[in-house]
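Left out: one protein chain. Kept in place: all the others.
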């Protein structure tokens, strides 16, 4: 099963890239929450294609329509369903090459899993476009979290081999964190950011693509959110983060680097700060025993380079069962990191709200 | 909620380090599966403490008792519950220091979450000991997988800064993979393995601890296991892997390194190999679109250094709300990697069996 | 949470009577199932209002639109979402009386649960109209079941005090069972059926309403479907049947009457019939230990009289917190039994398909 998730908030997603509409049903929201539709639109735009030369020139109307659960400007408490109609599709593009499995895409695995009955056009249900409804849901959850003071923000941590600075894990300013959203290519060090963008443009020119890492922080979480074991904060976030197409790694706090540390370096020692208990360092990224400790929740997500490249690649023809070559046509992002970033934030907001309630 | 997981197989774990017993209830197993209890015992022993100088000298009887769901040597198809009685506990050790929050443990977060009512002795429900029932369940699932030809194996990929070789991701020999289990400190390069063990022993002598990375492979999986989005193979495995105490990072295939590659390098191109479709490389670790592609499933897990070190650390007294110091007494592992390795395999087996059915 | 259900098939419903659209997302269907849309339309029409003088003269377009999961005439295996746009709403009807809680409706309980933020127009999310998407989902499941030879059929067992004959529980003809669907007021004894219809028409003339009982049978189920305890056939069916607005009782086999029998009368004794094992009687309605025994699955559902009657009733004004009177305007069914019948079949089909897989 692919599209149902959650404990206190239940998500149910649906849709294919070239079908009638894609959408999401969200059950378990509190009644009476005033929704800022502009806020949602802004988040949708952050993910939408066709904004600048860093991404695909393909334009998509990502305008959502709320079908239910919303009345007089507020949530009703009953299921909130929103859909996004599909337009501007070049469905015919895919007919000629439908039997050629695009390397590193879900074409082959989907073909086998669904016995060839899946909608192959534009990746079908596997399309990154299906993350648009997740951004809708995330924008709803993010608003609710912000009304409680909880802020989520992210930056591009790396593109190919270029690295941005890291968040200061022990203290993160909420306003600066929010401000990152205003930038379509958010980084902490602008000079590195420019080089990253050049790298992306160069990759496009070379008919290639590049990957990168996203670093995300959540601040002002109360202590005690999450559970040990299967519903730990790490488990819950990782399940959703690995649902985002292209994610191949997730690490919390200093992540893989903690494996290179001694206990005496890695341990986050406690101290009293007024009426709060804090830690001097935050190598664990704000989570201990699967539960938040009140320090910033920080994690990183590795995104693979866009698999759709126009360079000639070796593949197979799934019907003829023979070797073949493919040159992927169409308008693709040379790097999915900038557009994946709001999706990462969205699923983070969803996970946190589910754990918080 | 902390202890219920699964779709087709449902796990329910329980227990505290110093309570009467710990255990697991497994629902959804097929009836009529002959269980090899020796096999289970061997897996339990791999995790058990007190085996050698690399680990804690503390001995625990990890002998399990099956309470239900097992009749005449076979599973009945009804819930299989097994418990492990707690013995050899030094519960008094914890009384004196119960208000001193051990850095990087779940003491503080658990205290807040459970309003101080959690069992603090030996980490209570947060204890690594609770992974013993997971190993029991994993040993059941592993047997079932092996009867279908599916083999899971792991090695210590790194300890502190020392790195072992990596699995050859495109072709892994099943017998060699299985043989790794015979070694209590499995590595691909024995000479590095010896150095790693020296590092661990040195850490103990320095009253410190070290972390490391585990690399795991699953071979002979059919194509088409897993689902896009929330029940992707990555999502499902990551949820369980991050449930293992001490895990701070999970990456599939080449993982974070894929973010540094170009699409043309990262993409796994297809070719026909007899009646199979294979990929030349396996940077995606056997998963595309959240679904297995028939190549070896490979991932790495970052383990933090054991938080229990006997060096003096700064902490707080949670009752007095004041700064304090702690010297952790007791018998602790200077490195949890070797004992976490069979746990990682266990949850992998559980996840795979759940996805397979 | 109100709208997510299922183990192997996951349903997620949404919508309000006077919102933009109502719908359902169905996850977990097999790929490649050819859907007969006429079949679905016919089932939708069985539930649709405005057909004859027995029901409300209100006409609703119950024409569904499939948004996803359906490609080239077949299911894709990914989530199948269908919506029904709301039209012909007299939303203003409800403004004047929105604070007057209609007796025996969900108005008051919904008002309190959702702090007054629920959509009150036409019952909002509590409207019987929300069962239309269930009928859509049921029609999909019913087709799949019929392709396996499993047939579901129902008749009006009683209206007020008038009783139809009962199904012969030990042997039910599949063709006759199916044929009941062709009748908009299906009964086993036509002469009683006519009297029942007169009773309904009389109730309308008296500005009142009547209730009744639906009897449903499922035949050709294999032995061994369902589980003991929480996922028993009775538990699963009852959960869905009590989700249908207006249902106040569910009984299997002879139901409450079995409580008046001696064991020696009630027990269904076995015999060999060719290569099958059958029972002489079927007082248990085809279910033993929560699991199907291969005999017809038979149950009855009690429907309350339509709460919307135009007679003056005593109520309260929820805003003013004072006693009041209400005369419900609008076009309401004097008896919901005929239109609830296809809904009962629909949820039965859904439950059975979920249990079967």
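Note that the chains are named A, B and C in the order they appear, and that numbering of residues resets to 1 at the start of each chain.
Everything that follows uses one rule, which is that contacts are C-beta pairs under 8 Å (C-beta built on N, C-alpha and C of every residue); 3 or more make two chains touch, one makes a residue touch a chain.
The shown structure was predicted, so the numbers you read here are calculated from the model rather than taken from an experiment.
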Inquiry  = Which candidate, C:240, C:341 or C:356, sits in contact with the chain we can't see?
reply    = C:240
Key: Residue, one of B:28, B:103 or B:128, that touches the chain absent here   = B:28
Inquiry  = With the missing chain put back, one of C:212, C:296 or C:338 would touch it. Which one?
reply    = C:212
Key: For subunit C, residues in touch with the removed chain   = 1-5, 7, 11, 13, 101, 103-110, 112-113, 125-126, 130, 158, 160-161, 203, 208-213, 223-224, 226-232, 234-236, 238-243, 245, 247-256, 258-272, 277, 279-280, 283-285, 287-293, 302-309, 311, 313-316, 318, 321-323
Message = What does the interface between subunit B and the hidden chain look like in terms of residue numbers?
response = 1-4, 8, 10, 12-16, 19-23, 25, 27-28, 31-32, 65-72, 74-81, 83, 113-119, 124-125
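The rule we apply is simple: only the chains that are shown with their structure count from here on.
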Remark   = Reported most central chain by Cα centroids is A
Message = As a quick test, compute the distance in whole Å between the mean CA positions of subunit A and subunit B.
response = 27
Key: Set of subunit C residues in contact with two or more other chains   = 78
